[in-house]
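A protein chain is absent from this complex, but the other protein chains hold their places.
Chain naming follows the written order as A, B and C, and within any one chain the residues start at number 1.
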Amino acid sequence: MINKVVANAKEATQGVESGMTMMFGGFGLCGIPENVIQAVVASGVNQLTCISNNAGVDDFGLGFMLQTKQIKKMIASYVGENDEFERQMLSGELEVDLIPQGSLAERCRAGGAGIPAFFTPAGFGTEVAEGKEVREYNGKPHILETALTADFAFVKAWKGDEAGNLVFKGTARNFNPMMAMAGKTTVAEVEELVPAGELDPNEIHTPGIFVQRIFKGETFEKRIEQRTVRAKQ
Amino acid sequence: MINKVVANAKEATQGVESGMTMMFGGFGLCGIPENVIQAVVASGVNQLTCISNNAGVDDFGLGFMLQTKQIKKMIASYVGENDEFERQMLSGELEVDLIPQGSLAERCRAGGAGIPAFFTPAGFGTEVAEGKEVREYNGKPHILETALTADFAFVKAWKGDEAGNLVFKGTARNFNPMMAMAGKTTVAEVEELVPAGELDPNEIHTPGIFVQRIFKGETFEKRIEQRTVRAKQ
Amino acid sequence: MALDKIGIAQRIAQELRDGWYVNLGIGIPTLVANYIPEGVNVEFQSENGILGMGPFPFEGEEDADLINAGKQTITNLPGAVYFDSATSFAMIRGQHVQLTVLGAMEVAQNGDIANWKIPNRMVKGMGGAMDLVASADNIIVAMMHTNKKGESKMLKECTLPLTGVGCVKRVVTNLAVLDIVEGGFKLIERAPGVSVDEIKNATEGNLIIEGEIPEMSL
Partner (left out) sequence: MALDKIGIAQRIAQELRDGWYVNLGIGIPTLVANYIPEGVNVEFQSENGILGMGPFPFEGEEDADLINAGKQTITNLPGAVYFDSATSFAMIRGQHVQLTVLGAMEVAQNGDIANWKIPNRMVKGMGGAMDLVASADNIIVAMMHTNKKGESKMLKECTLPLTGVGCVKRVVTNLAVLDIVEGGFKLIERAPGVSVDEIKNATEGNLIIEGEIPEMSL
């Protein structure tokens, strides 16, 4: 067994540098690597290209890194929950590449899977297709999309073991598995860290081969963005 | 919940016709849909194109369908365990398309995922690349491979529920999840069939949306191809 | 009288067929789940990674790890399953989802749709909408027929950046049900008490009216 355990978020983010490309798992605030984000903020690195489905909210998640202006370019599919983001984007301070959510997911998977490019129908005839090769398959136009990789991929799992194997909970899985595949160095923060052999090998979502460092997150706020409930009858 | 349960292999294979393309999950004899294979043999359909990583052995798995000469064309990655196969292939009775195992897996996934084509390095400079587009990425030549789909995909799982959700065991998972995605009609045979809600939604490998019919297999021989053991100390 | 959002959702719910997997977008489409016809079994997919989505949780039972694509806390139903985003869009792109219902800012008479960007003013991003509209065979748009200024959103050509081209099949608005056919918007049904003239006035694109146009029954 190859042991991937490191002590904490600070140790897990050793080697991050200004100008790097970083992936952050999560959908909205669900399943984001909270502890790593704090550590990257504390590291003070900047001019980052960040790949994440969303950009957090003003005072949580990647929103922290927007406040500190550490992000030079954002690659995302939806950024509608963040005023500071919109301000920086419309003022031109922040470069933004918006891409379809499914293409984002598939491009990360492709990056991890050694597939340099693939055809998808998503975005044909829109701004997203500008400059991209178009080819017809099954009577339908498709555009050629390329793989995404990152210097660091930061993901958050529910449980993990010493070998870096990860299990996610509910819809907190989202982009985490593909980004784990696509990082040159992949860092996983987990709520529960167990010895190798404790996870059922049938129930692991992300094999440890994709994870270089794992640690038990210091704190998890797990903030809810839209608390919707119904009354008890 | 959309109920996918059918009574048995015979009912599950309703609609199979001569000339169809069929996928069969499994690696060697591990994780193959034994009961469905018997039903397809019994149905008497022929001129089939079969997509499967292997072709069974002479007297088990897809070997049965070779004996009955129901298969016109075989698409596989490795067929080294089957004398009748080799005979039919070398005599020209059987068309054979051998493709790299990883490309086979990825082409099935692509078929199910609406990705009509992708680039892979596998097979560049070999027979496999003949007639295929070559493009360089990251300084390395890649070939363009296209998606595979099938009229019927037959898979075998360990557990399944009424909604068609599937859980596999050990290395019996192999090609089953991708083929489940790529079938116009996907049929799953399972060792254990449980009511919807009994499987933990975190632990399902193949979501029921990919499965049109599910049944509890009548019998499972689960033959072992190479029984290798060590002595108890 | 023109429909409210609930009415639009109720009308769209009539389109659901037994055995369908359905993706509901944010806003009005989400409401469709509340009006599933009797005897019709459908499962709702949310592209962030769940099939078998249930209603909102009871107060105090919210789980931060269980949300829908609108980031709302939800529950799951028996038979539900969670998956990653690549698998989710494999379902969508691979046409395993039978119906997509989403909102729009503009729809054009050729089936083009725009719903993700107003240049220099609002850029929220397309989220999963571009994948959904490019992939699904069956796309229904839920929207208001006109904007707040009373200007039509049923256009000859979209003015905003497109989300997808020639993909919309049917539009259900507060005023009407319209199908995209060769030559324009074909009027299928009127909202209760809404006249054909009202619909005509609210539609900038070519409106095709053949025979008597029935009222919706909700």
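Following the convention adopted for this analysis, a contact is a pair of C-beta atoms (placed from the backbone, for glycine too) under 8 Å apart; a residue touches a chain by one contact, two chains touch by 3 or more.
Please read these numbers as outputs of a predicted model, since none were measured by experiment.
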- [ ] Give me the visible chains that the unshown chain touches, in label order.
- [x] A, B
- [ ] Kindly state which of the options B:Gln70, B:Ser103, B:Thr185 or B:Gln212 is in contact with the chain not pictured.
- [x] B:Ser103
Task: Option from A:Phe118, A:Phe175 or A:Phe210 whose C-beta touches the chain left out - done: A:Phe210
- [ ] In the full complex, which bits of subunit B touch the chain not displayed? Write them out.
- [x] 27-31, 53, 76-81, 86, 89-90, 96, 98-106, 108-109, 120-128, 158, 168-178, 205, 222-232
Task: Touching residues (missing chain, whole complex) on subunit A - done: 1-3, 109, 111-115, 161-163, 165, 181, 195-197, 199, 201-202, 204, 207-210
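Note that in this section only the chains that are shown with their structure count from here on.
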Open item on the list: As a quick test, compute the distance in whole Å between the mean CA positions of subunit A and subunit B.
Closed with: 32
Open item on the list: Roughly how far is subunit B from subunit C, centre to centre by C-alpha average, rounded to an integer in Å?
Closed with: 36
Open item on the list: Suppose each chain is reduced to the average of its Cα coordinates; what separation in Å results between subunit A and subunit C?
Closed with: 28
- [ ] Find every residue in subunit B that makes contact with two or more other chains and list them.
- [x] 113-115, 201-202
Open item on the list: Quick check on subunit C: which residues sit in contact with 2+ other chains?
Closed with: 50, 82-83, 86, 89, 92-93, 135
